[in-house]
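What you see is the complex with one protein chain gone and the rest in place.
Chain nomenclature is as follows: A, B and C, assigned in order of appearance, with residue numbering initiated at 1 for each chain independently.
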């Protein structure tokens, strides 16, 4: 363990011990401090008002779990050099730096890249201040020679997922999402350079996957959360095509501009939008401020046109002109666990063999695969009526 | 809601409000007070030392959840008379009075009846002090005209199971067993006189079943817990065949004698057993006091003879004489959820139809059916060697 | 109890039941929805990164506790009409609507009024949509004929304080702040039209006051929290005197303008400030974004000049020009409980007498009075050096 330089109080994990050295430098870097202004769950707080936790707090939690896992593995005889130890902590702590504001809704919109790609670019910026981070990069990209460490950072049961499940559960108040991180971490081991779960942790793994599925439907794909996220997406589309805004944002402007963006900036533009010339932008801006969401239902796709027609007919005729903006439909997906060749969760049997989870728990296969549901819905008609165009 | 007469502090549910009237009378009755001297999980505290909670506390918790459920159903327009309301609370509160000490291990041994049968007999005794309890009896036996109330007391997702899952999870410290009782109770409804779960609670039900399965393997069928329970069972067999004990217990002696039995009495006999004439009784008594358990493994049944032979050969020869007493094997079973004709969990779809859970979540079928594992193991040889015969 | 119309999940109190009628109307009103964009603890999240909870969530919690208290009082025979019941819930729910962004730091700056005054004005706006709210006003102002209800809303141990103590404790992770709200509410009673605590709750009251004191020093007056709040205050001063900003804010502009202000707007101005012409505004803006706080110490006031001199000498000379902006000092105050004629906490003795708390617990007097500490500190010199002017 590295010497402790600072302690932060986390309502989820308790005292988090931050080591001196580059982790502390990273903590104080503007690129990391920016994560304080990005929420972990975006507009899910419209449904779960406690869920205002930030990516910054999540990053601390992931760091903490990585520390716990390394300590546990070290206790089982896995040797890890101080340098690699620090690299793992940094890889955990920095894993989300590429996210922008409201990432669930706007990823790929503010810059035409995934957050992973942006993260790699930001890592280069960080190297100017923190020195070489190539080991972090290798951990992220799965090219680290000790691949179990990559899997700890970005695998099927990694410290990222462990932290966000338990943290989202804590802050939403959906206590069914609580996962026994301590037990799972304690049953992690290394075999043939892979991260494996000892067989005594098998039911914990099953529980983890079912919990993830639960949280998907209860929180991440909750239909009101979906309604909120689509509201923001459509608002952005309306905003992006508006010519008038003095600070309108171009996706050409690159990384510096991206770094200055946070959720406050988006909210600022939403406020501005309430007075914009483009009618849908005005309406969608006000809808966000007053929490008037698309009222989504899960429905067979063939019934969506009918539902839409019912809704449309009740609209005042000026609003019918803009109806495309006030209705959404599409597929929501849940990929709690996708069994496949490369990404199996591996179980170390008592006999010392490595087996894929789905061999031992075949029902997982049926349970966890991608499940899609079609959704459709419009803004509340009564509220729309109260909105001048 | 009935007026509150007394408040009890429960670490799991917080303040539990006890209504005046027959519930309070029942609380103060010796038949109920006796539950204070029966632990909920018996010897599981050898593995989870926090799990010392009593059947009395569990009974209070079940009463509390029944109250919550009735209040929620009433809020949905289900009318329940004050008399029936009280009967439901009593049926919940008294549901376990037929248990004896260490019920997981000794049920059917102290009296040749199940705890349900004994419970019905004790209900008659209670009627002398509390007046007619036939409505309670009907709720227990499923003959109440409002069958949803029977299902609330003794169904697939009843208040008994809800309380014990969350309570056992709390006191063992196995936090993965925490179930969102509030959400499940809130999604309960009544349709066609059956207790149903509204479709929005579907993932909660799935979660409940997976959690139950988890708790089975992690706690109830934990191999050291099994080892402890079998130790007690074999101790009882040795004790029962011992002629010498002055207070030896006969299963003929009936209900009064049964009522005076509690876990303290069993422990008293265990102490006495350390000095008994019958060697296996002496050894098993000391094993219980010193927590030396059968070291059980789950194993294919065909390998058990081999394992036993390895163990036997290490025994000192005097101990080999009594080896039958120092070894156990058999099947452990987990019946988290047994789908079938009569006992389906019913889901009320958004369209207003009643559907069986396994139609909506077919993977449950595969998951939840009875799973059996063979186990085998002996007392620790090193410890046996230290025990004179 | 009023019929339940909606349920919200609160990580602190669990499921919060919202009654139909005017409470639900209030919930959906833009004046209340705006509270989603105001944090309860402002910049305290710089120190306790979990403390991102909003005034909206707090308002729900206060509503919940008010409901619990009314239910408990009703159970003790206090009769409350349905109309008054709803008024109490509204008074609880709306009690903080007059707050603006970062109220701890900026109260009185954005509009020259207290949040109570602004709240009363907003209540008039709400009356246009919700109808007469004069009973709410009376509850707020202490002129309600049933003065115990006013005390429940705004007294020494009111539902506001109960909620914020336990909520701030929960989200900061400072578990020592957890207050047993259930017990305190359960010991509330009415005597001579005053809200009193039954004597059996005496130690709970003492505990509540000591906890409040604890939270003051550990959270509200934590020196890094103070450093952050003063940073914002000085930033505002610099911003307010800057002529150049196109949207600069005038305190003349009244309530509509005030309502459109939220913390996102302030952060937007902070971003803008990083490029402003006025050097201190640039520096303070960046300090906020990078979490570079005044490094405050509690110190005797006579030593402050010396500390300042030490700090000043280390400043680069260009920065010395603006040193007034980079240094703060003053008194921090803690008024956990201020005993006095009008505002005593009243205890109902077992003998039926009403006594002031300080008669029964005289040490409270010494403990709880206003405690002041002088503080002083500057921005970190090393960081200032890295900032061009």
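The rule is simple: contacts are C-beta pairs under 8 Å (C-beta built on N, C-alpha and C of every residue); 3 or more make two chains touch, one makes a residue touch a chain.
Keep in mind the model is a prediction, meaning the values are calculated, not measured.
Although one chain is not drawn, the whole complex shows that of C:72, C:218, C:285 or C:358 it is C:218 that touches it. One of B:85, B:113, B:148 or B:171 touches the chain omitted from the figure, and that residue is B:171.
One of C:146, C:161, C:194 or C:207 touches the chain omitted from the figure, and that residue is C:207.
Only one residue in the set B:264, B:310, B:354 or B:389 touches the chain that does not appear here, and it is B:264. One chain is missing from the display, and on chain C it is touched by residues 174-176, 178-180, 183, 203-204, 206-207, 210-211, 213-214, 217-218, 362-363, 366-367.
As for the chain not pictured, it touches chain A at residues 3-4, 7, 14-15, 75, 182-183, 186.
Panel shows chain B; residues 8-12, 14, 28, 30, 33-34, 36-37, 39, 45-46, 48-50, 52-54, 56-57, 60, 170-174, 260, 262-268, 271, 289-291 of it touch the chain omitted from the view.
Basically, only the chains that are shown with their structure count from here on.
Chain centres computed from CA atoms place C at the largest separation from chain B. Highest inter-chain contact count (C-beta pairs) belongs to A-C. A straight line joining the Cα centres of chain A and chain C is 31 Å long. If each chain is reduced to the centroid of its CA atoms, chain B and chain C end up 48 Å from each other. The mean-CA centres of chain A and chain B are about 40 angstrom from one another, to the nearest whole unit.
Under the contact definition stated at the top, the residues of chain A that touch 2 or more other chains are 174.
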